[in-house]
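Here it is, the structure, as structure tokens.
Excluded from the complex is one protein chain; the other protein chains are retained at their positions.
We call the chains A, B and C, going by the order they appear; numbering starts again at 1 in every chain.
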Amino acid sequence: MGKLNVAIMGATGMVGQQYIRLLEKHPWFEISILMGKRSAGKKFGDAVEWVGSYDPPSKVKEVVVSEIEPEKQAADLFFSCLPSEVAREVEGKFAQKYPVVSDTSAYRMESDVPIIIPELNSEHIKIIERQKRERGWKGFIVTGPNCTTTGLAVALKPLDEAYNVRKVFVTTMQAVSGAGYPGVPSLLIIDNVIPYIKDEEEKVARETRKILGKFQNGIIVENDMMVAASCNRVPVIDGHLESVYIETEKKVNVEEAKSILRDFKGVPQELKLPSAPEKPILVREENDRPQPRRDRDSGSVPGMSVVVGRVRKGLDEYSLQFTVLSHNTIRGAAGNAILTAELLYRMEYIK
Amino acid sequence: MGKLNVAIMGATGMVGQQYIRLLEKHPWFEISILMGKRSAGKKFGDAVEWVGSYDPPSKVKEVVVSEIEPEKQAADLFFSCLPSEVAREVEGKFAQKYPVVSDTSAYRMESDVPIIIPELNSEHIKIIERQKRERGWKGFIVTGPNCTTTGLAVALKPLDEAYNVRKVFVTTMQAVSGAGYPGVPSLLIIDNVIPYIKDEEEKVARETRKILGKFQNGIIVENDMMVAASCNRVPVIDGHLESVYIETEKKVNVEEAKSILRDFKGVPQELKLPSAPEKPILVREENDRPQPRRDRDSGSVPGMSVVVGRVRKGLDEYSLQFTVLSHNTIRGAAGNAILTAELLYRMEYIK
Amino acid sequence: MGKLNVAIMGATGMVGQQYIRLLEKHPWFEISILMGKRSAGKKFGDAVEWVGSYDPPSKVKEVVVSEIEPEKQAADLFFSCLPSEVAREVEGKFAQKYPVVSDTSAYRMESDVPIIIPELNSEHIKIIERQKRERGWKGFIVTGPNCTTTGLAVALKPLDEAYNVRKVFVTTMQAVSGAGYPGVPSLLIIDNVIPYIKDEEEKVARETRKILGKFQNGIIVENDMMVAASCNRVPVIDGHLESVYIETEKKVNVEEAKSILRDFKGVPQELKLPSAPEKPILVREENDRPQPRRDRDSGSVPGMSVVVGRVRKGLDEYSLQFTVLSHNTIRGAAGNAILTAELLYRMEYIK
Partner (left out) sequence: MGKLNVAIMGATGMVGQQYIRLLEKHPWFEISILMGKRSAGKKFGDAVEWVGSYDPPSKVKEVVVSEIEPEKQAADLFFSCLPSEVAREVEGKFAQKYPVVSDTSAYRMESDVPIIIPELNSEHIKIIERQKRERGWKGFIVTGPNCTTTGLAVALKPLDEAYNVRKVFVTTMQAVSGAGYPGVPSLLIIDNVIPYIKDEEEKVARETRKILGKFQNGIIVENDMMVAASCNRVPVIDGHLESVYIETEKKVNVEEAKSILRDFKGVPQELKLPSAPEKPILVREENDRPQPRRDRDSGSVPGMSVVVGRVRKGLDEYSLQFTVLSHNTIRGAAGNAILTAELLYRMEYIK
């Protein structure tokens, strides 16, 4: 049996480069098309401003980047990490015919489009049946969350199930790779912190509620926890760190909370999907972990586990504090999308 | 009239170096003694590992560092920025005879010792009368807060007066100079964040309550606001940035809150003390300010104003979010202590 | 007597911002026009992506940026820090009528255009008489060197006079502000060094030879020293550091060389020009200086002195090693141009 042909739309960007790296030896998927707006017509190796510490596979360097035109391209699956200003139109056109798994925000908040973190809400995938039906699409769009939402949502999921989380106060310290390439000018971030990331705080609040919502009667009913976010950019290459304070309905026991986080598993672990980390959440006991540089690649599938540490009491028994780290371009983008595609394949939405 | 002779205990450390810089041209105070434990007997210029971007005054470089012995030293005022492990014993001995203004944590939480931020709680100074009486000291100890507490407390004061702050959730992003010298190894902090600073979270919570407390019937009655802190070290040289969320008893109006912060003044401004900034709080309207590197030295007395930005709504009308920056070795240490000494001088506690 | 009206072409860029800061309280010059290509028609405060740690003067923020059209603009002096792709045409047009002092590379290597560092080669200014005559210009163009050339050339000048420098091996470690804004992406430079800066090595070699050349019989005869440069970008905000090894014709004595550097003075010091530092070269004796962050603003006019350290023996008696630092956007750009304009004014080329 051959591998599925996958296309990457926005292949030359930061997240596109992660797709290429992560898919290089993928057991089920094979890159057949690279698409880009400005780079169309050039060899990928010439068009890309490659930023990683590994080199692009030489085969990929020779691929000529295609234009983004649904009429001309065919693949079993389209990954999209396009700039948001073009994503809306393009993804919609491709979804008329093909499965699209997108990291962009274009369709995330549409009521019939799920935001999937496979360990958390695989049941939301079913909504694409309604999506296809009502939109008259042969394909569909499934999205992944903003890179800042991901780590937070993963950590909240088991805690919400156990304690019913009511309020979340989160302050993020985000890596520069989250802003893409060229992204944050070094002039602005060396010896500095920028206490603002456009639209990020709203996204974190809304997406978290949707991801942690329930799929009932064919619709996604948002979780009613309230999220107040404060987003900061720090001089770190990869890995978003987040200080979290939660208020809960039920009493929280710190040691129990750690066990709950540590033991959390989801469908990808059951199905042993290729990109599923053994443990979605790693809990560290040291005082001073997780740290972005040291922990962003930890776990059995580097960059796919969320690392939680400093789990401790809040101001009263109905609260908890902790620190979350997740790799923003892997679990927060390309890695999560590939895991989602693996799940879609096993659920036979992609064939 | 001559200047007062002041001594600096712990002169070779990071904060000691700030004292030397700030006092170089002080109108009222003149450095007469530099004291240090390991450096005693050496010329200051030889003993110090000077880290600033200005050079120590050549006169100061020639001063021979003295041992820290109360019997042998006399001055009108002793500033202490000793390592905490020696501070307790030494400061107590000096206070038997002399005024001591300390940046250390040794005596901060003693019930008869005030933690002074001159704009906030100058009335707490009166407690030193009890302190002298009950301890039988001719001198006294007045302390300043931990460098992380300072910016937070300054911003909270006028908001608490206006809205009665009940809960505070604060996540800090602290500069490496806050850890002294040699302090944080570069190996640990380049491309990284360390989500932990020993004892810092407890200090922020307790000190804030004490500073914002009332002086009643000869005792300091702590403010009953609750503070949950999460402290992080970031790769920034100077300037502690803090993301703050507050819950209040009274309804908050964002524009009004900004005016209240902007208009806040204290006794140092009325008395026009030499180190008092024109405005204790600068409010910025840009989305992405304050930033440590760009704003830490702003205001009429560089490093003495606290900069507040991103003032915005919280989850409901009884809440507010904002970001605070303060220069940790100036307003958070030496500068605040010098301002305190100026106030003590004008109140005639130091002569 | 009123101040001269000066215009800044390319005002919203990094160097433009330095002009605005440095000219804010200038005794002779007053900014009357700000020009920019993309920002024309907007208020400067709205158009600029201001990056400094000081705020632009409020008066300047209200200035509407003008188009760059020689027919429509008049001023006593035009400073140019335009992007190189537009500089050639624009500067030439303005020079037909007005004095132009340029930081760009467009005209630097023209045989009738001098590259001026006022302390080094003020006599080269005379060539503008030929320039005006032959080109039929009423105005003229005087340029300043590339920011990397500046520090090197200043240090070489007195050593060349004393020892006749034959070969120069220089490795630079350059600040990110040298690349303008947005310039170097933080993704590329955090925890990294980039061992290449486009065209920089050639510029350093050629410009040094020209600046240190002699003005003879109406032409600039290049110095025949040979310069091999290796240029690197490091994660530093401001200040280009350069490791230099020179081979000389005459025997070098290290202590004498230090005296020669320390005692060096030029025309700006004699004329006491407003932007002239007391000492063009500061020599440090510590093992580990100069350092960019700590020394870039040293001297009597911050950023205008070149700092030399680690002066030591080379492999034989006809060689010398040392380290040079200069502030790339001040002495290496705006500051040097303003000093040049001051000199032109005193020489009555600008009226």
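Convention: a contact is a pair of C-beta atoms (placed from the backbone, for glycine too) under 8 Å apart; a residue touches a chain by one contact, two chains touch by 3 or more.
Please read these numbers as outputs of a predicted model, since none were measured by experiment.
Novice: Looking at the full complex, which residue from B:91, B:191 or B:295 touches the chain that isn't shown here?
Specialist: That would be B:191, which touches the missing chain.
Novice: In the full complex, which of C:108, C:258 or C:294 touches the chain missing from this view?
Specialist: C:294
Novice: For the chain not shown, which residue from C:95, C:237 or C:339 touches it across the whole complex?
Specialist: C:237
Novice: In the full complex, which residues of chain A touch the absent chain?
Specialist: 51-53, 55, 190-191, 237, 293-298
Novice: Across the whole complex, list the residues on chain C that are touched by the chain not included here.
Specialist: Touch set of chain C with respect to the missing chain: 167, 169, 171, 173, 190-196, 198, 226, 228, 230, 232, 234-237, 241, 243, 245, 287-294, 309-310, 314-315, 319, 321, 323.
Novice: State which residues belonging to chain B touch the missing partner chain.
Specialist: Residues 14, 51, 176-177, 181-191, 235-237 of chain B touch the chain that is not shown.
The working rule: only the chains that are shown with their structure count from here on.
Novice: Roughly how far is chain B from chain C, centre to centre by C-alpha average, rounded to an integer in Å?
Specialist: Centre separation, chain B to chain C: 41 Å.
Novice: Please output the residue numbers of chain C that touch at least 2 other chains, ranges allowed.
Specialist: 51, 190-191, 237
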